[in-house]
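Just one protein chain is left out here, and the rest sit where they should.
Chain IDs A and B follow the sequence of writing; residue 1 opens each chain.
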Amino acid sequence: MKPAAFDYYRPGTVEDALAALGTSETAKVLAGGQSLIPAMNFRLSQPDLLVDIGGVGGLDRLEVGPSGVTIGASVTQSRVMASDEVAIAVPGLRRALRHVAHLQIRNRGTVCGSLAHADPAAELPALAVACGATLFLQGTAGRRTVDAGDFFLGPFWTDLAEGEIITGVHFPSEAADTVTVLDELAWRSGDFAITGLAAALTTRDGTVSGARLVSFGVGGAPRRMAGAEQAVLGFALGDDSSALYGAAYEDGFDAVDDIHASAEYRREALGALAVRSVRAVLASNGNGTGV
Amino acid sequence: MTLDSPMRINPMIRHRASHIGRAVPRREDRSSLMGRQRYIADLKLPGMLEVSFVRSTEPHARIVSIDTGPALALPGVHAVFTGADLADVELFPQKILYIQPVHQPALAVDRVRYVGSPYAAVVATDRYVAEDAATLVATHTEFDPLPTVADLDQALADDAPRLFDDWPDNYLVNFPADKPEVRKAFEEADHTFSDTYVSQRQTGLPLECRGVLADEVDGEFTIWTSTQSPHIVRTTIAEMTGIPEPRIRVIVPAMGGGFGTKTHIYPEDVVMPWIARKLGRPVRWLEDRFENLVSAVHARDQRHDVDVAYDDDGTIRAIRCKAYCDVGSGEIFMPGTATVFVTGGVLTGGYDFRNMEVHHFCVVTNKTPSGAYRGFGTPEGMFVMERIIDRVAHLTGTDRVEIRRRMILQEEQMPYIMHGGGRVDSGSHAKGFERAVEMIGESLERVRARYADDPDVRVGVGYTNYVEPTTPTYHLTTGHWAGYDSATLRVDPDGAVRVGLGTTALGQGTETTAAQLAADALGVDPDDVTVVMGDTDRAPYGLGAWGSRSAIVMSGSILMAADRVMTKAQEIAAHMLEAAADDIVLTDGRFHVAGSDTPTVTWSQVATAAWVRTVDLPQGLEPGLEMSGYFEPPELEHLPGMDGKVNAAASWSNGAHAGVVSVRVSTGEIKIEDYVVVHDCGTMINPMIIDGQVHGGVAQGIAGAMFEHFQYDPETARPLFASFMEYLYPTCSDVPMMTVEHFETPSPDQPLGVKGCGEGGTIGPAAVVAGAVDDALSDLGVEIKATPVTPSAIRKAIREAADGGGER
Partner (left out) sequence: MMDTNPGLREVDVSVSINGTQVSHRVPARLLLSDFIRDVVGLTGTHVGCEHGYCGACTVIVDGDAIRSCSTLAAQIDGSAIRTVEDLATDGELTPMQQAFHENHAMQCGFCTAGFLMTLESVDPDGYQEKEQVIDLLSGNLCRCTGYHNIFNAVCSTWGVDS
């Protein structure tokens, strides 16, 4: 299990990285490499050029400001997880990162790399959608921003154009009345989710007044759960959960059937996760303590 | 029993303290802790080339053509060999008379029968280039696909495609049975039921993959290979290649685990020395994880169609079991056929139950060949038996502990002859079960209290009582070797002892335990004992490490050899002390006349006389102080008697496992909250190492109970796995901390009362987890009939019970 041969280039600027990517149709951006290199070891991925953005100036910035957290393309998951300032501004990030692989992977894996890879069972894409994150993209044609909700198109398929890279992502600060949580079912610790749910819940007087619920590991991409988002409005801790469960179950209409779990299982699990996440937030008095 | 196979330490040796029975820290650890242990992948020779095997991407196909040209044109590629180059090198010695003949060349020549089957080998300057070339060979191979067989039902269908054209069907083994007393019980019993229980395809999965480094110099071959049976590998290579056996030296470097998968003779073991000879250069092949998953043996792929006759009071009257093992393509030696016989023979575990009729079938399919994995058929059998007991308990309203109490083996029944001839020599079956029930009862209350406020969580408990057949015969498995093993003891002039063993080490601490044994057997300190094994030039011929056999066979062979050394040493010491040999005793490493503390002579003085100052030897005594023992365990049988019964294991350890699980009804999430083991492997040589064996065994049992599963596409017979993303090897979060206690019931038959402990831990968890989940979800009517018990499977069982109203 050794990678096929390729050319390696380590640019110092985004412009050089983009120019290099333009010279090859199979070129790939290398950030942490925690998904790409294993895939190359299996020769499932055989790029002829790797553009390592580890040395690109500016992409290593992790900035916490009043509007939220901005994470550059080469910032590792561990660095984000370790930052107390990040945890205060966007508590959901640390909560979600706890579920991402293991320490050794997070030490090299990047937040933006996970978004670009767009594994349908990965946590960070779903979190980005739930949080309403914004991605910063740059190509030879220029820069653009895209909402996370519009970015993930299918399994390992995003809105990134040929030759375009993610330079960073902005997670908005969590509102005082909102709690973002991520829960998932995985057969082993650290695995990608069999079924997962990222939820940004706004509560008022012990009931849910607003919700962004995002499923992952269920269909081909992280997706807002329209039915459950509607059903959860007005939900209080002691309420009967069958309507919420049922709506979330229906939101899993295109759940996949694979060696790990049946589609039916994933739909049931999505229902259960929706109920349990909402109850956990409400039980924390809407401030997220202990979730 | 002959005088040559002593059962205990020579009474002429007196110790201040015995080393057997102590938790002596392992001598193997330091090198690993410092990164200095040398595994096969750490070895290099000057001029060495790397080999990559080209493996079938088709489950079943004819090989139409292979164009090696593009691969050979690649810079750095030295050679490409295909099956045709080695067509005369058979891999499968035809020795086993009760199975269909499997003719398999070392590399597939014109037909492949599973994805992963090697059909060509590329030799290059390094592994990267070798893989480049292997990819080119693969893309320049034309296959003509044949119809595939993905599972038992497909293989046994009337119009099933056949894997081997010269067979009448796909049965590698076909042994139906008919017992009149079982038929009679079915007529007389109050009730009967029929059901099917399934164990899924798994593998031992040592963390270190396999590997072979082969070199030939002037017709002498040295082969380093990661195997559990170096001498058997050597004999087989000689037989298959025609290389004279004395010219082959097989060396096992440090091994990163084996668990049965490394007992087999693999194609690479034979092909690599062939390539080394052909090229006149050392060549190395290191299996990668993908290769390991598709080409190292699988195991446990069994289905059991059972009929059970029982009475209203919960008495089981008879069990009829059709045991099917899907052995994959069957292209491996030793073949994976013996496991199903073990399953059938020990299915009744620690219970007094003999009215069994077991039909044994091994069936070939287009999947990776199956073979040995720790437990070797016993976990599959215990799963079936405990499922049957729990079902009968439920159907008759009998308490699940009580029904087991009624059936469990009692001490006064020893030796107990099992239905298949297994002779359980001794044990603590009833006592062990009671202790496990007591221990788990306490934790059950704690766990119930913990979840009392969560209506989504159910808590349940499961039990099993198994026997662990140890030191089995290899004759029924290989048609060739049988049961002995060997030790050579030499006392060097400085008084230090060198022990050569026919068994080998794969990480289980054999060097430490062998040193404890030899130290007590010769009255020396373990630090003065050096242990050598895993090298056919330095250690005596033996069968290797598998079947939990090392403890018994090395105890026996070390004691035998030590006795011979002692006899000679006494004679020499007597001469030096001017006394009679019979009066000489050894106290704390010094020889003296019994009853008189001085004068003394040391081991070093005796050994110096034997090797160096031979002028000091008694008149006519042969120089040297090196003796061997070849120990064949008593009571071990190698062929069935006229009644078809055979005691195929030298001894029988036993254990009771119990576990508490919590299950979330909404998601099927399952957590093992507590797990207890009450274990009895007779006399313990090193309790610390035994506990480690139990812990690791239980973890692998849990892996099989809840996680690991090789799945194949039923339409195409293609593997649906390639990595640890699909094959779920458990982590520290997935295995519970457990409590292990021991009883120590010595075997009356085996040296020192030792029984063996390598596999017991693995046997229990599937039965325990299934029983506990059933118990937790009893009000929902759930009954687990297959492993792995995953959340998805639990939810499916809950749904089906709700939909069907439940048979129960």
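One rule holds for everything that comes next: a residue touches a chain if its C-beta (ideal position, glycine included) is under 8 Å from a C-beta of that chain, and two chains touch if they have at least 3 such contacts.
Please read these numbers as outputs of a predicted model, since none were measured by experiment.
*Asks:* Can you work out which residue in A:Val14, A:Val29 or A:Leu50 touches the chain that's missing from view?
*Replies:* Spelled out, the listed residue whose C-beta touches the missing chain is A:Leu50.
*Asks:* Could you tell me which of B:Ala177, B:Met688 or B:Ala786 touches the chain that is not displayed?
*Replies:* Per the contact definition at the top, the residue touching the missing chain is B:Met688.
*Asks:* Considering the whole complex, which of B:Gly257, B:Gly314, B:Gly704 or B:Gly764 touches the chain not shown?
*Replies:* Reading the full complex, the residue touching the unseen chain is B:Gly257.
*Asks:* Return the single residue from B:Glu28, B:Asp535 or B:Glu783 that touches the missing chain.
*Replies:* If we include the chain that is not displayed, B:Glu28 is the one touching it.
*Asks:* Touching the absent chain: which residues on chain B qualify?
*Replies:* These residues of chain B touch the chain that is not shown: 25-26, 28-39, 41-42, 128, 205-209, 254-257, 259, 288-289, 506-509, 688-689, 691-692, 695-700, 723-725, 729, 731-735, 737-738, 761.
*Asks:* Touching the missing chain, which residues of chain A?
*Replies:* Counting only chain A, the missing chain is touched by 1-11, 16, 19-20, 22-24, 27, 30, 33-34, 37-38, 40-42, 48-52, 54, 78, 101-105, 107-108, 140, 188-190.
Basically, only the chains that are shown with their structure count from here on.
*Asks:* As a quick test, compute the distance in whole Å between the mean CA positions of chain A and chain B.
*Replies:* 43
*Asks:* Touching residues of chain B toward chain A in the complex: what are they?
*Replies:* Residues of chain B touching chain A: 127-128, 131-132, 135, 288-290, 664, 666-669, 707, 709, 711, 720-723, 725-726, 728, 730-734, 790-792, 795-796, 799.
*Asks:* Spell out the part of chain A that touches chain B in their complex, as residue ranges.
*Replies:* Per the stated touch rule, the residues are 1-5, 38, 42-43, 185, 187-192, 194, 259-262, 264-265, 268-269, 271-273, 275-276.
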